[in-house]
Each structure stands twice: as structure tokens, then as C-alpha cells.
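This report refers to the structure that appears directly beneath it.
Here we show just some of the chains, and they stay where they sit in the whole.
So that you can tell them apart, the chains are marked A, B and C in the order they are listed, and the count of residues begins at 1 in each.
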Amino acid sequence: MALKVYLSGEIHTDWREQIIDGAQGLEVSFSAPVTDHDASDDCGVAILGPEEKKYWHDHKGAMVNAIRTRKGISDADVVVVRFGDKYKQWNAAFDAGYAAALGKSVIVLSPPEHQHALKEVHAAALAVAEEPRQVVEILRYVLTGTLPG
Amino acid sequence: MALKVYLSGEIHTDWREQIIDGAQGLEVSFSAPVTDHDASDDCGVAILGPEEKKYWHDHKGAMVNAIRTRKGISDADVVVVRFGDKYKQWNAAFDAGYAAALGKSVIVLSPPEHQHALKEVHAAALAVAEEPRQVVEILRYVLTGTLPG
Amino acid sequence: MALKVYLSGEIHTDWREQIIDGAQGLEVSFSAPVTDHDASDDCGVAILGPEEKKYWHDHKGAMVNAIRTRKGISDADVVVVRFGDKYKQWNAAFDAGYAAALGKSVIVLSPPEHQHALKEVHAAALAVAEEPRQVVEILRYVLTGTLPG
């Protein structure tokens, strides 16, 4: 068994690297959105031409990014959705809903203080973790049956 | 043609009533989540028994609410997702993702100040409105071909 | 909103009647398997001709019953699966798996002593109740937003 895992959500800390590093040696292939914030914001106008209105500037970028996001989620067996300490992170919640509707196994990675606000998202998840290490442990257990420690 | 419309998101203002009132006379049937905040939070433990931990208290409620939410979204032709001025509103974004993955026509109702943070959600929508009145006008146009004014 | 509910599982107590009675006045339509035990066992051979081997006797009946079961589950919004105090009840667990794979909202109705043995089935449910009354309360809440008491 090999797992395809999509890492959705917060792009300001190194949680993706922690998971990818921790999963070394496991049969997992990871995908993720473009995590270069500026490139992600500007990709639409940089490639397809400038827009005066901020709305269309953002819209063209979000559409181009959707090519990658949809592919990543559609191909995934497991979608990990990370909520961080700040920002609205509606795209993370959107991805969680999208993944849930496709029947993907969703793992939410979120701090305890967001628990109540995330209860509907948690209710669609098979696991709710607080630390990237726990996501790695889940992947290891799912693939090998081995528990930590 | 008759439309089934699910009204997702913010539950603290009367936007649902405005849309339902405005759509009087159109062939639209509306559904929505339970909008009684306390009932929505406590339904799980009130029916299925108390929990000491807040997490499971919330979880049981979110699962029971999901029975209604899934039914409403799955049956809908159009899902209107409202983002208000405050709160995290991750459940709204989750519903938007869920609806998008099911191929529903999504209309987002959000204030201009959230434009950038909602760009991925907007990118999955067929219309982005700022006022409930505009949602009514879309429904009227879609059903009758009549424009406002 | 109106709900279609399929009542699967144990056929030796009056739990179906309790739920149907309790749900009087709600917009719910119920379906269920044939609950006449003898008819259910013999329907295949009674209609399509006798079999000497018990296996084929049972098989013909199970196939004819599947016409009703599949229809009921496929049409349902909610599938209630009842596990009683005795018997193997593998057909109940089979229905739960079938319903879960179709994305139905599953409610399990089971006594506390079966909790551990049913944990995989519970994990696929949106609610786990112990009493028929609780199922009614869930249906009432989902349809009207009203909590008991």
C-alpha cells in the first residue's frame, strides 16, 4: 500500500517540511499548493496579463492555482488540512469541504484554541491532530501498523 | 423551472429572511442549517447524552447537524454561502467547498473587505454578491429572465 | 425539508413502530425490509420454486429481499441501523456498510454492551443512539430545529 497525501492550508510555517521529513522511508508521495505567497497571489496577472481591479487580479490567480489544487486533492488518498494561529484560512476550510465531498480521508491539523470554531470541519475528519508529528505517526501506522514509541 | 436553494453560513443577521422575503412569488424552495445558535451547539448532548470534554460535546452536535446540512446541500441546485463581518466562519467555507465538489452552482455573499481572503472561494462561485437583494435578483433572473429596474 | 428514512436491522422488537409513532407529524417517510420473518426466509422458493439445498433456498430469498433493501437504502436520506441483544445481525452491519459507501447519513441504534464490537460501524455513523426515542428526537431536530424538553 502506498498513500498519496495532499497538504492543504497554512503556508507561513514549516509544517509541511516536518511531515515530509518525518515520513522519510514510508511509501507516501506528497503534493501541495504553491507555497510561495507572492507567486501564488500574482500568477494570474503575471502570465495572463494585468488587471486594474484587485478583484480580477486575485480572481485570475485563484483560478490558475485551482488547476494545481484540484489535481492534488483529486489524486490524493489523504488530505491534511492545516489551520494556523492567524489569518482567515477560508481556503483551507474550502479544501476540507471539497475533499470531504469527494470521499477523501481528511486529517485536520489545528491548535486547540480553534476547536469550537472548527467543529464542523473536525466532524468531517478521520483524525484531528495538533502537531505535525502526529500526522506522521498516523501515516506510519496506516502504512505499516506500527505505533509510536 | 424551479430552484432549490440552500442558504449556508452566518446566522447572526437576517440575511436569510431578506432573501426568502424577496423571493416571494418565485418558484424557489429554501433550506438552511438550524439557525438557533444554542440548539445547534447543544443538539448532540441534548439528545445523545452529555460529554465532559468540550471537544466531544461539539463533535456530537456537529455530527447531528451534518445530517441536515448534507441533505440540504445535496438536494440544492444553488448554494448561497454568506460570510459576515466577524467570527471564523470556517463552516461556511467548508460548505462552499463541499458544494463546489458536488457541482452545485455557488453564490457567495460577502462584504468587500473580505475579498482577498475569500479569493479561492470566489473562484469556485458563479456569482459574488454583497447584498441579499442581489441574490434575489439573480434568482429572479435565472427563473424568469427579468432584470432589476 | 422532508426526510426519507430506512429502518434496517433487528426485526424481533417494536423499535420501528416506536420510531414511526414518535415521528408522527414530522415530514418523514419510512421504509424498511419485510419484517415477517417467515415470509422473508421463504420468499424465494415460495415464488420461484423450491430448492433441496438450504443454501439455495436461502439464496433465492436473500436475492428477492435485496430488491426491496437496495431500493429502500438507495432512496433514503437517513439509514437507521438497529442492533439488538441477540443473533448475528450481519445483515444489519452489511446494510450499514452499504449505506456508508453511498454517502447516506447513518444512525446506529445499539445497546451499550455492543459498543466495542460495533466500533467500526459507529465510526461510520453520524449518531449512535441507545433508544428509539433518541432517533425520533434527532429526526425532529434535523427537520425543525427543536430539541427535546
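To be clear about the criterion, contacts are C-beta pairs under 8 Å (C-beta built on N, C-alpha and C of every residue); 3 or more make two chains touch, one makes a residue touch a chain.
Just so it is clear, the structure is predicted and the values come from calculations on it, not from any experiment.
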With 3 chains in place and all of them the same protein, how many does the whole complex in this file have?
8
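Note that in this section only the chains that are shown with their structure count from here on.
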Suppose a student superposes the Cα atoms of chain A on chain C; what rotation angle should they report, nearest 5 degrees?
180
Interface residue identity across copies chain A, chain B - same or different by half
same
Taking the mean of all protein C-alpha atoms as the centre, the chain whose own C-alpha mean lies closest is B
Could you please state the distance in Å, as a whole number, between where the Cα atoms of chain B are centred and where those of chain C are centred?
31
Chain centre separation in whole Å, for chain C relative to chain A (CA means)
37
Any idea how many Å lie between the Cα centroids of chain A and chain B?
23
Check each residue of chain B and list the ones that touch at least two other chains.
63, 66
Which residues of chain B touch chain C in their complex?
31, 34-36, 39-40, 42-44, 46-48, 60, 63-64, 66-68, 70-72
Per the touch rule, the chain A residues reaching chain B in their complex are 54-55, 58-59, 61-63, 65-66, 69, 83, 87-102, 114-124
Could you please specify the touching residues of chain C with respect to chain B in the complex?
1, 3, 77-78, 103, 105, 107, 126-129, 134, 137-138, 141-143, 145-149
